[in-house]
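A single protein chain has been removed from this complex, and every other one stays in its place.
In order of appearance the chains are A and B, and numbering begins at 1 in each one.
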Amino acid sequence: MKKKFISLTTCLILATTLLIGCGDKTTSTNEGGEKNTQYTIGISQFAEHSSLDNCREGFIAGLADAGIVEGENLKTMYDNSQASMDQASLIANNFVQKKVDLICGIATPSAMTAYNACRETDIPVVYTAVSDPEAAGLTKGNVTGSSDVLPVKEQLAMIHKILPNAKKIGIIYTSSEENSLSTIKKYKELAGEYGFEIVEKGITTASEVGIAASDLVSKVDCISNLTDNTVVSALQTVISAANEQKIPVFGSEIEQVKDGCLAAMGIDYFALGKETGALAAKILKGEKTAAELPFITSEAAEFYVNTGVAEKLGITLDPSYLPQAKESFGN
Amino acid sequence: MLEVRHLDKYYNPGTISELCLFSDFNLIVEDGEFLCVVGSNGSGKTSLLNLIGGNLSLDGGGIFFHGEDITKQKDFLRHRRIGRVYQNPGAGTCPGMSILENMSLADNKGKHYGLGRGINKQRIPYYKELLSGLNLGLQDKLDGKVSSLSGGQRQVLALLMATMNPIEFLILDEHTAALDPKTAELVMELTQKIVNEKQVTTIMVTHNLRYAVDYGSRLIMMHQGNIILDKGKKEKAGLKVEDILGTFNEISIECGN
Partner (left out) sequence: MILLRSVLEQGMIYAIMALGVYITYKILDFPDLTVDGSFPLGAALTALMIRGGVNPLLTMPACFLVGGVAGMLTGLIHVKLKVRDLLSGIIMMTALYTVNLQIAGRANLPFYDNNTVFDNAFVSSIFTGVLYPYRTLVISFLLMLVVKCLLDGYLSTKSGFLLRAVGDNDSIVTSLGLDKGTVKIIGLSIANALVALSGCIFAQQQHFFDISMGTGTVVIGLASVIIGTGLFAKVTLFRITTSVVIGAVLYKACVAIAISYVEPVNLKLITAALFLLILVLGMERKKKVKQSA
């Protein structure tokens, strides 16, 4: 009897914790009164990742610009699913239970689980850092957001300008990352216009980056690094393998240039988040519904350069090109 | 008839610790014979059983069941004709399953293990009858897990399970060694009863010289991979422990125990 008692009590306690705890938070937001000016949003981020963090900060800044300021008339709840799909789903349902006014999903899996959790509610979902919203099925329904698709054309133009004699561009990607696959497809489509040939190397885990890089550097004139999460996590390996052969690595983001890429033409994730925040503000204020707003793609491709790396590799940069850089690093 | 012909077996062949266990070893066990095997430690008694059962592979020679060469046959196929009880009482039963489940499992040996019900209710009275013959009260604990039984009870159950079905050979690998003297006695009596009833060809390895003398129809003593004493039916009938004790002590001392 006693055994059953303990077992059953454990279950009961867990169940009530789930029920009561959540009840508390809901009432506090509901009894806040002025529902028109007081907003609660939930942010579900898929993984710990500096680009995604920048997105989140940009998103909150974008809301603030539109007069929805955290701590004043905005309460944000933030959860990170640590790259686990089932947790992403629980996080989204948790936000739904707390009756937030909007859920922001950062990165594709979080966006998709959030959309799935909200489909039977009237909670709008705004996503960011989803590279292909069309393919992810996030273009219909009470959902909108922004795509972080890379400015491939601008990247190719930049490489052509810095290395006019280069023929082959190497790219390492993870076969499981949809954004990398779609970017490479675009690279191949556009490479011909600049007389480039794309050499790709697919990997599955971060530990394979080193092998792929040392194989690639003997076959190409330069390496272009995308926003592939796995490859980015081992970017230093790629850079040191390439620099040993005096081959430059191009990046897709400011952080990558700081880390030793020669130059980058990329999206500013903070700016992307900010634009997304503006989108969310329109929905919160009731100006437009999410269904009415099409998703946006970051227009501004920003150029970053690292002159220190150029010097080390013995590459002379066109002096007229340098001032176009949004930021320039010298390490 | 079970034949072991020109058997060679080495341990760690090709290494510095190479050990020749058997070299041109021969043994014939006639149908219906109850062979007791005694010998010093490391004399190859248990290895012999493992070679016959297929748990060990041999390096030369052959093993024949009724003239059929089974040297290359997989262990589980050989066990379709062999019933076997091990020294460890846990090895012959499934501790996590009930007595009834264990007996049902053994009862189905030789038949198809398909999606039919695991327990045939009509057989339960038969199991109870088998168990009540032991006077251990096991017939009232059919649903109890085997893990709750004592070592002796488990060994008795293992013996029953090994002999429930028609088998050609019964192999007993020091099956009383881990039991207290009283239980060991009981197990030996049961062994004798089963062997008598089934007229099954039996090989029993034992450390207990008295059992080897009191039971069985033939006795061999092994030492360093050789048979140094072989007492057949007539000679064995009048055999006493004292008659073989001398030889046994001699080989045991040689081995340092």
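The working rule: a contact is a pair of C-beta atoms (placed from the backbone, for glycine too) under 8 Å apart; a residue touches a chain by one contact, two chains touch by 3 or more.
Here the structure is a predicted model, which is why all the values come from computation and not from measurement.
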Omitted chain - touching chains that are shown: A, B
Considering the complete complex, of B:V29, B:A106 or B:L219, the missing chain is touched by B:A106
Omitted-chain contact residue, chosen from A:A66, A:A135, A:A157 or A:L190: A:A135
Of B:P13, B:G32, B:G118 or B:G232, which residue touches the hidden chain? B:G118
Please output the residues of subunit A touching the missing chain, sorted low to high. 2-4, 6-7, 10-11, 14-15, 17-19, 21-22, 25, 45, 78-80, 82-87, 89-91, 93-94, 96-97, 108-109, 112-113, 115-117, 119-120, 135-138, 140-141, 175-178, 181, 204
Just the residue numbers, please: which parts of subunit B touch the chain that's not shown? 74-77, 79-81, 83-84, 86, 90-97, 101, 104-106, 108-110, 112-119, 162
